[in-house]
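These notes are about the structure you will find just below.
A single protein chain has been omitted; all remaining protein chains appear in their positions.
Coming up: subunit A.
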């Protein structure tokens, strides 16, 4: 590393020389060498010390050194030279020079900011014009310039290759200078903007070859600045009279600048533009469309019970078993049962042989606690809550093939069998555990039956397993002043024998199995992560017994008064529920070759499904079907916080039906915000928004219009369709989107696939809007035919949507199908191509609106009812107002009026009526159109991406 001697001549002779720390006088003093090859530019500190880090050949040094003179007398400046790859700024990953370290410890790592700081020290005030130049320099000039310098210095290119990228920027400077006829960028005197831009441009422009003759104003500005002493000095120091090649040692260490022309800097998400289609794709889509109903395969006969069939795709779907002691909240519902339901319904639409099962998880401490609270027996509690759960899921239209429970003889039989197999194969250990025992109640206390003072934070009501205040996990015996939750007496520590599953011994099998299963599977990333982190930390033996009564008995001498710990036998619930559904349950659960197992859950359940149960099953050596695809969601929050039963915050399953909002709307919104890949939050305002914009205004509006046109203009019969090239393109676009939907759902990306439905409907709305069948129907024969084609194609898209919608909104899907009288086979199968299912001549039924508008005050009162402090927050009126849209009927009325008024104008024009009269009617028409656009929730101007016919 080389130190560089720099000195700054005094540019402000009027300043008190004593104060000039970096003055001509001062700069000629000796430079004190410091350790590590650093050189110190002498000075008395006045406002402290700052340290500038530069690197040989770093172009940023030019403006910084040229501006440094401004800081004279303000602070002591030390200059250190570092290597081009040295990371000076501790918080930046990539090396950056020049950097100015301030006395306070702060770093300025932006060249402009360093120059600005020097200028600010000299008393200069910031102004808009300088800010504008500096922003332009950073965002426009620098990307172009670094590309040009890289081509020139590192790649040895010449001429237009170098000048090309920067020409536009140079012209911009030239024009700004000449337009304002000022010698400097920000006015009559040299300022910060000039120094920064000059410093940036100097390496390139000092070679006359890259300073175009025709840019006169730029020319003279550049010459003026270059001849000034601070700039000259800086140039000499940095370029050392080697010209631009002096930058080589630095630039060749830099990554190649990206193609600066093509970079997308927009903050906006990509416009929902139409993808480019090849002729081939279009032709294929048209061929598939024309095959129509014939292409539907024969329907699978529905069998009960559903059993795997050799040679078919057999899909076994489970949803995590909800714990019986509570009413599930929306987060529980979307986390497993609803997500799994969408996939099960989709799977059936694909004609895959599908069994979807779930049930309540009923054993364990929590049930006993709850029973005690409610003064019932555990069995009575389970019966009560099992019915509540079943009712809720019925209301949400969850299509279980069976919804069972874990408190059955089958559960005992299968659990004990797996245990026995593990025991005889040496995978079960025994050990003694210190536990709290209540002498008065004569039993060991499970974690939740103990309360006491938290050993960590001193919280008074910490539970035996976890402190609610500090969140730390607690070992019940560590609690201070423990109390039995039932009788409030002080328990004593006693030891108790327990059984452990020897997970370390099974770890190798598990890893082998994961190694085979994970690649190419659809395990969600969070599930993979959780399993990986457990394995990384190494598995430990897990206790599988508990001193409880309410559970599966342990079939081992000496353990008669113990039961299995729920996490050992809860996952076995899937097997026993299947066994209660069919005595041939082993065809599902001991058949990994033929069965594809999808398990849905929230992420907290991943270890039991992805690790503990597979270990038990592998250790039992009975050819169990193990999870192929573990689908775990993140968490759903409520408004800004968490769902909390105890605080009465959030919507719980049984309350959703009291809101008056239909189950399908709940399903839609929950699926729309499904915590897929990230947490999400339920928000009332957002629900209103999505209902009114996506369902009412987009989807509902399109499907209703398509059906209404058939009823109104064609007497309820689907008209003849004569496809033009525009229509063929639309077919291909819809097909493409449909295929995207399939790809996503095959990967269980449920939330994303829902977007495809809405996209198709948006295409449909735009198609109707552009082609205006309501006008053409009143026109010539050709116009009428066009109106027929558009209507026919639109109503077929509506039919397709009704099927695509089924997994998400089964009732709405069914309603649309009834309105359109879609033939039954077409309702039950979803092909990968868009086919004509409503051929010309098909008679549709009565069309009516599908969705209700959600009103602000309705939502506000619901928000208050389900509360959680949200009521205080303003209802974000700005957002709501922006999307208030009219009901479809109102849109229809306006549309009719626009049509009517359009005819009046046409007639007047045809009659060559008085100009003023025509103008007045045209004004009325424009006004109506504006109202219509507003009612449809569109911006009044022509929508972007509108196709020209």
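By definition in this document, a contact is a pair of C-beta atoms (placed from the backbone, for glycine too) under 8 Å apart; a residue touches a chain by one contact, two chains touch by 3 or more; residues count from 1.
To be clear about the criterion, contacts and distances are computed from a predicted model.
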Exercise for the section: Consult the UniProt record of the chain that does not appear here and report its protein name from "Eukaryotic translation elongation factor 1 epsilon-1", "Tub family proteins protein", "BRISC and BRCA1-A complex member 2" or "AP-2 complex subunit mu-B-like". Expected result: "Eukaryotic translation elongation factor 1 epsilon-1"
Exercise for the section: Write down which of A:637, A:756 or A:789 is the residue touching the left-out chain. Expected result: A:637
Practice task
Among A:211, A:681 or A:770, choose the residue that contacts the chain missing from this document, as touch is defined above.
Solution key: A:681
Handout entry: Sole residue of A:128, A:160, A:188 or A:593 that reaches the chain not shown, by the stated touch rule
Key = A:128
Fill in the blank from the handout: Across A:102, A:327 or A:490, the one contacting the chain not displayed is A:102
Problem - Touch residues of subunit A, complete complex, unshown partner - result: 90-94, 102, 104, 106, 108-110, 112-114, 116-117, 120-121, 126, 128-129, 131-132, 134-136, 138-139, 142-143, 263-268, 471, 473, 526, 529, 533-534, 536-537, 607, 634-635, 637, 640, 677-681, 686, 876, 878-879
